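A protein chain is absent from this complex, but the other protein chains hold their places.
Which chain is which? They are A, B and C, in the order written, and residues in each are numbered from 1.
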Amino acid sequence: MIDKRVGDPAQAVADVKDGDTVLIGGFGEAGSPIELIHALIDQGARDLVVASNNTGNGQVGLAALIAAGRVRKMICSYPRSSNSRVFPELYRKGQIELELVPQGTLAERIRAGGAGVPAFFTPSSVGTVLAEGKEVREFEGRPYVMERWLRADFALVKAELGDRLGNLTYNKTARNFGPIMCMAARTAIVQVSRIVEPGGIDPEVVVTPGVFVKRIVEVANAAHESVLVAQGVTYP
Amino acid sequence: MIDKRVGDPAQAVADVKDGDTVLIGGFGEAGSPIELIHALIDQGARDLVVASNNTGNGQVGLAALIAAGRVRKMICSYPRSSNSRVFPELYRKGQIELELVPQGTLAERIRAGGAGVPAFFTPSSVGTVLAEGKEVREFEGRPYVMERWLRADFALVKAELGDRLGNLTYNKTARNFGPIMCMAARTAIVQVSRIVEPGGIDPEVVVTPGVFVKRIVEVANAAHESVLVAQGVTYP
Amino acid sequence: MTAELIHAGLTRDEMARRAARDIPDGAYVNLGIGIPELVAAHIPPGREVIYHTENGVMGFGPPPPEGEEDPELINAGKKPITLLPGASFFHHADSFAMIRGGHIDFCILGAMQVARNGDLANWSTGAPGAIPAVGGAMDLVAGAGRIVVITEHCAKDGSPKLVDACTYPLTGRGVVARVFTDLAVVDVTSEGFVLREIAPGVDLDTVRRLTGAPLLAAAGIKTIEP
Partner (left out) sequence: MTAELIHAGLTRDEMARRAARDIPDGAYVNLGIGIPELVAAHIPPGREVIYHTENGVMGFGPPPPEGEEDPELINAGKKPITLLPGASFFHHADSFAMIRGGHIDFCILGAMQVARNGDLANWSTGAPGAIPAVGGAMDLVAGAGRIVVITEHCAKDGSPKLVDACTYPLTGRGVVARVFTDLAVVDVTSEGFVLREIAPGVDLDTVRRLTGAPLLAAAGIKTIEP
């Protein structure tokens, strides 16, 4: 029997290795898999390359992973926000690398990674510093820049419902990068609010088919980043 | 007020012009928008370029459109089936062009058209006659062929529920090419089994957001191609 | 003196109201963070406009009442939103397919600089130590149907934001169609900046003086109705 359920976040992230590339879901706090990220902090893998839209807030979740010195390089579109101090500090000190990617290009690179498309052309960033050094080519009279897929060893994603086969639904704007990150990682690890029986999700409304998911862990009452930040929580 | 509803299939396809490119949904009979196709036959546009996975069956729907001599060229992956005689006959007589495209490349070209990606690389068809004349390039030691987007003037699609804003759900495997064809056409025209009020489709389960749809027409009891073929129906 | 003149111009809400008048009925619209967000409150009666946010919603509504915020229902500015009937959720690749694929009709952004050829700079000063953050701006300017900018006519230090050529890193080349400022409505044309409308109590010479590039005067300049 196929059973992708694992007992807890620690078990789910146990085999992340030093140097791995990890996609981390979320746009701001919506969809941020905080419990999985905290488990990854406990787990200890270093020298990670992390792709995520932002760089976290306060001293929890992704910001805490960065603060713990575990991330060698961030790939993201928007590495600052009102409550993000960790990344800017390390970046200014030259202690963390940044690959800045337009948000749509980041999404499409991840989707391409999951879809077996090694490169594609986009009009985004043409003529800007973010296109420097990249191949530019005209199609029908308009210039486009070639971008490469983004694939990863792991993805950490937060979803809503899941079953033992890995089928998922999401909650509102927590969907964001989750479905494409599951596609692009060799091992997609998903925390869900609730695990249901196979068939408990209508086949018409499955957002991520289980084929894209390797492990699923129930986190019934996931923390909200903004609440932790407001409480001044620091992890670990 | 935005209201994409139109009264009947004839009105929905009234402005298709000679020479237009038309994407037609369906995989076999599932999702084939027969009533819209019949309206297009009545409407009279000629010299069409049609992209669809197959070429229709019997003497109804897409096969009837082809039989009526309206299609200059078919772009498809599988232009034959047990009940498809129309296309093979015209093709052998040299009276219709065929651009044969691997099914996944066809889907990805249409999706790329909708997503503003003018070209992408795929491993499919590399080293075969279908890659002849196309650019081949290595990424990470593996050859890929460059394929171009496929965009169209119109798409004719069959869906299940729709609202005045164009939001759609589909029925089972009738989904197939529908969502991506809506994305890739300047004017996507959709026949639905039932029109509901905005909000009548849960925002979490909308498959095609209305932004991709221009016109929607209710066809409450759509014909099934296999039934028409079994009855020996010929359209018109 | 500069400060005084700017004071004579439109408020942020008046700028938003003027920009809102340009949005046609039925448009799919993406509003940037800042003044552009104010536009939604000023759509003329009788028009239905549908708002897209990059993080995966079409059809969102105004912010929720205090206490009813949902941390997983937010916009691209990470602020709480509500849904209108007919809204939908989708993932990030689909959201940017809408943008890149030309399905968003109208996009209103803020700006640090707009050049007379339509170049836009709105994401980075390029200063050493600054944290560069681009978000979805480069995709929006590459893909949306019509790109307009709302911005104060001058920066806080009094330097012009409408310039001959951008000195900040570009967001996109030749992308801006129109600029709404506190002083004027300025089109970007093949001839450069053309003044179409002017704020009440502001004169052409003043606008010209505060513009960092030649400013042509359209025939029949109108006064902006605030």
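In the analysis below, a contact is a pair of C-beta atoms (placed from the backbone, for glycine too) under 8 Å apart; a residue touches a chain by one contact, two chains touch by 3 or more.
These figures come from a predicted structure and were not determined experimentally.
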item	value
In the full complex, displayed partners of the excluded chain	A, B
Hidden-chain contact residue, picked from the options B:27, B:149 or B:235	B:27
Selected residue (touches chain absent from view) among B:21, B:105, B:167 or B:191	B:105
On chain A, residues whose C-beta touches the chain left out of the figure	1-2, 111, 113-117, 163-165, 167, 183, 197-199, 201, 203-204, 206, 209-212
Contact footprint on chain B, counting only the chain that is left out	27-31, 53, 77-81, 87-88, 91-92, 98, 100-108, 110-111, 122-130, 170-180, 207, 224-227
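To be clear about the criterion, only the chains that are shown with their structure count from here on.
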item	value
Most widely separated chain from chain C, with each centre as the mean of CA atoms	B
Intercentroid distance (Cα basis), chain C paired with chain B, Å	37
Mean-CA-position distance for chain B and chain A (Å)	34
CA centroid of chain A to CA centroid of chain C, Å	30
Sequence positions of chain C contacting 2 or more other chains	57, 89-90, 93, 96, 99-100, 142-143
Multi-chain contact residues (two or more partners), chain A	108, 122-123, 170, 172
